[in-house]
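The structure appears below as structure tokens.
Only one protein chain is missing; all other protein chains are in place.
== chain A ==
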Amino acid sequence: MKYVLLFVDTEQFANDLEAMGQDERDRAFQRVNEWFAEHAGKIRGGSKLQPADTATTVRLEGGDPVITDGPFVEGKEVVSGYAEIEVADLDEAMRMVKSWPGCPVVEIRPLES
């Protein structure tokens, strides 16, 4: 089955990352790279996203499109990246995500087949 993993940053996580020294931050990124390398066989695509303040939201509900600056939900948790994976079932996806060394929240969403 195919799923998209939505990686979600929290304000706390961003602050923690900010507060790290260069070496520590390099190591954190290194762990994330290792995770992607380890699961390379199951990852079909994906990317890190630019920060949420670069987002533009267009609302098409009723009348003229309304364009606003920022992500579609304003909140302390923002989607910061995504990966498409192909695994046997939800258990395998959950196992993968449990070892994710990056941001503190990950949503697993199945793709429509």
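Going forward, a residue touches a chain if its C-beta (ideal position, glycine included) is under 8 Å from a C-beta of that chain, and two chains touch if they have at least 3 such contacts; residues count from 1.
Assume contacts and distances are computed from a predicted model.
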* To do: Consult the UniProt record of the chain that does not appear here and report its protein name from "Assimilatory nitrate reductase electron transfer subunit", "Solute carrier family 23 protein", "RNA polymerase sigma factor" or "ABC transporter permease".
  => "RNA polymerase sigma factor"
* **Positions on chain A where the hidden chain makes contact** => 1, 3, 88-91, 93-95, 108, 110
